[in-house]
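In this view, the complex is presented without one of its protein chains, the others remaining in place.
A and B are the chain letters, set down in written order, and residue numbers restart from 1 in every chain.
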Amino acid sequence: MVTLPFYIASAVAIAATFMVITRLNAVHALLYLVVSLLAVALIFLLLGAPFAAALEVVIYAGAIMVLFVFVVMMLSMGPHGASEKWEKPGISAWIGPGILFAVLLAELLYVFGRTPYVPVHVAEVTPRQVGARLLGPYLLGVELVSMLLLVGLTGAFHLAYHLGKRETQKGAGGSR
Amino acid sequence: MNSQIPLEHGMALAAVLLLLGLVGVLVRRDAVFILLSLEIMLNAAGLAFIAAGARWAQADGQVMFLFILAVAAAEVSIGLALVLWLYHWHKTVDIDRARSLRG
Partner (left out) sequence: MLALIWLIPVLPLAGFLCLVLLGRRLPPAVVAALGPGPVGLSMVASLLVTAAFLHAPPAGLSYSQALWTWFDAGGLAPRLGFYLDGLSALMVVVVTVVAFLIHLYSTRFMAGDPGYARFFAYMNLFVGSMLILVLADNLLFLYLGWEGVGLCSYLLIGFWYKEPKNGRAAIKAFVVTRLGDTSLTLGFFLLFASLGTLQIQELTRRAAEVWVPGSLAATAAAALLLGGAVGKSAQLPLQTWLPDAMAGPTPVSALIHAATMVTAGVYLIARMSGLFLLAPYVQLAIALIGAVTLLIAGASALTQRDVKRVLAYSTMSQVGYMFLALGVGAWWAAIFHLVTHAFFKALLFLSAGVVIQALDEEHDIFKMGGLRKSLPVAFWTFLVGAASLSALPFVTAGFYSKDLILSLVGSSARGGTWLWMAGVLGAFLTALYAFRVVFVVFFGEQTRAVKERSTMAVKIPLLILALFAVGAGLFALPQTPGGAASLAALTQAVLPGVPPGTGLGPIAAETVTSLVPLLGILVAALFYLARPSSAAAMLRHRPFSALHGFWFSGWGFDLAYRTLFVDPFVRLARLNRADVIDFFYRGIARAAELGNRALVPTQSGNVRWYVMGIALGGAVLIAVVLFL
């Protein structure tokens, strides 16, 4: 019963991801990616991981993608416009990556197909269990992740601040 | 919900998504698109972890997914800041323009 939605959601995710990488318009690509992420969130749910599904929607689709949208909007201002001008390499650019895709997929599927699996009835994993794990054995990891986020925050701030300073200087100098 | 979804299928899905992301990195020249494709790849890796965790009904898979999520977030923020800098220097986000490490 759960398997059918799984395959449908998989198909949606794959199709949406394919659209992401082939769009020329950045915003279109972003929106397709959001679709893909939502499909993956559904898959998480079907796999018995509701907490992960919630995180996927809230953080991934909700925060990270929004960040992307902001940046794309910022970069769209300015003379270069969207990347449609120079992002048209034609079919020839797809051949190499296509071959690589096929080879790697074959290898990975070979690896996965080697051990036959008998599906078992498994219960879902609740957020409570996840929380217990996080603040138990993986406490160190949590601390490190928080430090990582702090680093990311500081780095991004630092980069953006100096960028802003330079832009204003340039603007002031240009206006002379 | 019961999990009757075979692990291999979940992994296969993750593999396909990962490789699609890889192709996206290789083919696109816009820096933003490249970062986007990287996000696809990270998401696929997270999916692999969740599927594996669901197989044994352990919370570790979701824990890993949380970590991956945090890494992706940090990486995206700094990455986009760098893209802004790239735009500032070269007036374009064409990644092929940034080849001063050419040897």
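Definition applied: a residue touches a chain if its C-beta (ideal position, glycine included) is under 8 Å from a C-beta of that chain, and two chains touch if they have at least 3 such contacts.
Keep in mind it's a predicted model, so treat the numbers as computed, not measured.
S.K.: Identify the residue among B:A57, B:V71 or B:A98 that touches the chain left out of the display.
M.R.: Once the missing chain is taken into account, the touching residue is B:A98.
S.K.: In the complete assembly, which of A:A54, A:L104 or A:L149 touches the absent chain?
M.R.: From the options A:A54, A:L104 or A:L149, the contact with the absent chain belongs to A:L104.
S.K.: Can you name the residues of subunit A that touch the chain not displayed here?
M.R.: Interface residues of subunit A facing the absent chain: 96-97, 100, 103-104, 107-108, 110-111.
S.K.: Which parts of subunit B face the unshown chain closely enough to count as touching?
M.R.: 22, 25-26, 29, 34, 95-96, 98-103
Following the convention adopted for this analysis, only the chains that are shown with their structure count from here on.
S.K.: Please output the residues of subunit A touching subunit B within their complex, sorted ascending.
M.R.: Against subunit B, the touching part of subunit A is residues 1-3, 6, 10, 13-14, 17-18, 20-21, 26, 29-30, 33, 36-37, 40, 43-49, 51-52, 55-56, 59-60, 63-64, 67-68, 71-72, 74-75, 78-80, 83, 86-87, 89, 93-94, 96-98, 100-101, 104-105, 108-109, 112-113, 117, 119-125, 129-130, 132-134, 138, 141, 145, 148-149, 151-153, 155-156, 159-160, 163, 166-167.
S.K.: What residues of subunit B sit close enough to touch subunit A in their complex?
M.R.: 1-13, 15-17, 19-24, 26-30, 32-33, 35-37, 39-40, 43, 46-47, 50-51, 53-63, 65-67, 69-78, 80-85, 87-88, 91-94
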